[in-house]
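Could you have a look at this structure, given as structure tokens, before my questions?
This part shows chain A:
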Amino acid sequence: MTNRVLEITNLNKSFGAIHATQDLSLTLNTGEIHALIGPNGAGKSTLIQQVTGYLQPDSGDIQFLGQSINHLSPAHRAKLGLAQTFQVSSLIMEYSCLQNVVLVVQARLGSSYRFFAPIKNDALLQQEAMTYLQEVELDKRCHIAASALSHGERRQLEIAMALALEPKVFLLDEPMAGMDPAGVKKLIERLKKMCRKAPILLVEHDMPAVFALATRITVLDYGRVIATGDVESIRNNPEVQTAYLGVAP
Partner candidate 1 sequence: MDAILLLEQLLNGLQLGIMLFLIAAGLTLIFGVMGLINLAHGSLYMIGAFACAAVATWSGSFWLGLMASLTFAAAAGALIEVVIMRRLYHREHLDQVLATFALILICSEGTRWLFGSFPLYLDVPDIFYGAVNLFGVLQYSRYRLFIIVIGLFTALCIYLLINKTRIGMRIRAGAADRQMTAALGINISLLYTLVFALGAALAGFSGALVGSIQSVEVGMGEPVLILAFVVVVIGGIGSIRGALVGALLVGMVDTLGRGYLPQILQLLLDPVFANTLGAALSSIAIYLLMIVILVFKPKGLFPAHG
Partner candidate 2 sequence: MSEKMLNRALLSLLIIAPWLAHWIDEPYYVSLATRIAILALAGVGLNIALGLGGMVSFGHAAFFGIGGYVTGILASHALNYEPLFSGIFAMSGSTQMLFIWPIAMLVGAIAAIFIGLLSLRTSGVYFIMITLAFAQMIYYFSISWPNYGGEDGLPIYLRNSFPGVNTLQPIQFFMICCTILLTTLWGVSRLQDSRFGNALKALRQNETRVAAVGISPLGIKLAAFVISAMITALAGSLFADLNRFVSPTMFSWHTSGQIMIFVILGGIGRLYGPVAGAIMFILCEALLGSWTEYWQFFLGLLLLWVVLFARGGLIGLLCGDKAHD
């Protein structure tokens, strides 16, 4: 029990006639990368949004570090240690890379209700933010506005912001989307390092990356879990092959 960080039990969510999440249960343990795969419309994004708090489930429970977080706001969940990266990069566009990360460090290190002290003079805040940029190799671009970054750099900045939260769980929503093969390779190495800090719930379409990274894989289809297991068992599961990989059994 001690190493169970995130535990989702019997979650249900429907939009009208569409049952986007059906009686879904899932766990995330320390040290693991748990990949969530499934065809488009399988309910992966809906699930992530329920975990992060942007959607309320119809029924079921989400426990984070042994505490039910169903009723908490997205901001509160982040404060508890749920870090997410977005499928489509979501940054403070007019801010520089450094300012983006500073905002995260500021949120973690204490109150945002300080009205008077200039943030620029807060050396601790700036230095700490810089270390996360170094970690994703964006430190040389620290004064560039987020709006001027390339697609790949934006994805890196998203990762830096997730790291800066020093979270208990990473929720990564398709971090490889739109990356070139070299970028994907780098990111795979980075995620391997990251999962030593906190376990990762990874939604990803890039199958080779998933097979390279995941400790466990859960396959979703029509909002239901159709299989859970390690890489080998999923690769060989006939049901998964028909539903998702498109291979006849």
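Keep this in mind: a residue touches a chain if its C-beta (ideal position, glycine included) is under 8 Å from a C-beta of that chain, and two chains touch if they have at least 3 such contacts; residues count from 1.
Regarding candidate selection, all candidates are chains of the complex that A comes from, given by their letters.
None of the values given here were measured: they were computed from a predicted structure.
Within the complex, chain A makes contact with only one of the listed candidates (1 or 2), namely 2.
Contacts from chain A toward candidate 2 in the complex involve residues 52, 54, 73-76, 78-79, 83-84, 86, 90-96, 99, 102-104, 106-108, 111-120, 122, 145, 161, 165.
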